[in-house]
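To keep things clear, I will list the structure first and then write my remarks on it.
Removed: one protein chain of the complex. Kept in place: all other protein chains.
Then we have chain A:
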Amino acid sequence: MNHIVHNGGLYKRPFNEAFEETPMLVAVLTYVGYGVLTLFGYLRDFMRQWKIEKCQNATEREEQKDFVPLYQDFENFYNRNLYMRIRDSWNRPICSVPGAKVDMMERVSHDYNWTFTYTGRVIKDIINMGSYNYLGFAQKTGACQEAAAKVLSQYGAGVCSTRQEMGNLDKHEELEKLVARFLGVESAMAYGMGFATNSMNIPALVGKGCLILSDELNHASLVLGARLSGATIRIFKHNNMQSLEKLLKDAIVHGQPRTRRPWKKILILVEGIYSMEGSIVRLPEVIALKKKYKSYLYLDEAHSIGALGPSGRGVVEYFGLNPEDVDVMMGTFTKSFGAAGGYIGGKKELIDYLRTYSHSAAYATSMSPPVVEQIITSVKCIMGEDGTTVGRARVQQLAENTRYFRRRLKEMGFIIYGNEDSPVVPLMLYMPAKIGAFGREMLKRNIGVVVVGFPATPIIESRARFCLSAAHTKEMLDTALKEINEVGDLLQLKYSRRRLVPLLDRPFDETTYEETED
């Protein structure tokens, strides 16, 4: 289903995004599945309370038994009875570099996942489809690692001070200038943690009397930052521009609730690629709306920097737009650069303000020097400034891998969400039992996948999420596809009937999401 050229030709390339509707039978069976699990959960809780079954939870100290209980039984119901059954799909410990192939420590449980023991064996060469290694910079050899090693021996691992006190090293200044050049903005500032970049800088930018318009499916860090700022938050439907426009119009026309005062400023929070849906933000339309209604745009490119665009400069380059149109360009170094940390880029006044008033600059330790060096080397590699074409080749390889993988999965008959160009590929599982089964079956076949369920996704839409990498060769992808095909047949996961949710540029009304096309 193509959604090409609408809104006056804002899009210079086809924007193919599809979210196939959940088949009715599957939805019903999923609810039934959860119902059965809940019933059994109550039964087991009852048995544990009456000591028929041994309680393996950790318990409160004897001396503190008369304190107010720390956890309410109900809060942990899901944790005890549903999550515990399939807990071995997560927190899998690895013991090698998280590249295209990874070594995993084998662990077994003799008491249904309450405790794990390590057998000591290492499962080698598992094809890694779970790590965020889009451009393959997670390497233990190569130019990046050597540069980082040199800086480590010269500077040490830690910094022991904040940016505003004595923690601003020359390396940090070098990094920030380079990042600004890479993004095409005036100035940039780097922080030690991507999550903290959002949660500590959004409160510095907006406060009481401001309005935040946030996408439905924004990441926890954006939600936390918006909450901590004290501004009013309004949510628009995921990637739905009519919803956003309606909110903008209403906000400006009616002002603040009750007092009717005009809003001080309006900030739109969107992400480049949404990691659970695999969708790409409709950036040309967002920028057009932002200009029309004089609001500010905060773009979180955690997953899209390095992964989209012909030279890896992110979603702005992917759509052929001007980076100066985005007021605050935020991103992380964890995914495509194989390091850790986050950055914010924008105009010089913005960055000067953040240098003075960001919570992180005043109170949090600055980035570790070898990590900074890894980022510097990888950014130079992507830009081609290290004298090779390795960076360019990787960006192209990732794009090819993405297209190939998605096409093959769709042909096999799975329901795949998201945009055709996004390297995050969610494959729908729906039923709770299949979450655990898929993870385990794929591990048996030596492929490591990530499965997600509630509460990261809506309760019936559990999925497996593949993260493609430029380090995956075609052979690895073919092996993976073969195994996915087998497991798909085994678990009956091929739900697709090619019934797609309709185009979203119909006039927006309350029923847009309920209708289907036959």
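Keep this in mind: a residue touches a chain if its C-beta (ideal position, glycine included) is under 8 Å from a C-beta of that chain, and two chains touch if they have at least 3 such contacts; residues count from 1.
Methods note: contacts and distances are computed from a predicted model.
Within the choices "Aminotransferase class V domain-containing protein", "Ribosome production factor 1", "Serine palmitoyltransferase 1" or "IER5L protein", the name that UniProt assigns to the complex's undisplayed chain is "Serine palmitoyltransferase 1".
Only one of A:10, A:123, A:143 or A:224 touches the chain withheld from this view, namely A:224.
Within the whole complex, the absent chain has one touching residue among A:109, A:161 or A:473, and that is A:161. Among A:41, A:192 or A:284, only A:192 touches the chain left out of the display. Shown as candidates are A:28, A:47, A:95 or A:490; the residue that touches the absent chain is A:95.
Take chain A: the residues that touch the chain left off the picture are 58-61, 63-64, 66-72, 79, 83, 90-99, 102, 105, 128, 130-133, 137-140, 144-145, 148-149, 152-170, 173, 192-196, 200, 205, 219-221, 224, 227-228, 249, 252-254, 262-266, 293-296, 327-328, 332-335, 337-340, 349-350, 352-357, 359-365, 367-371, 374, 448, 450.
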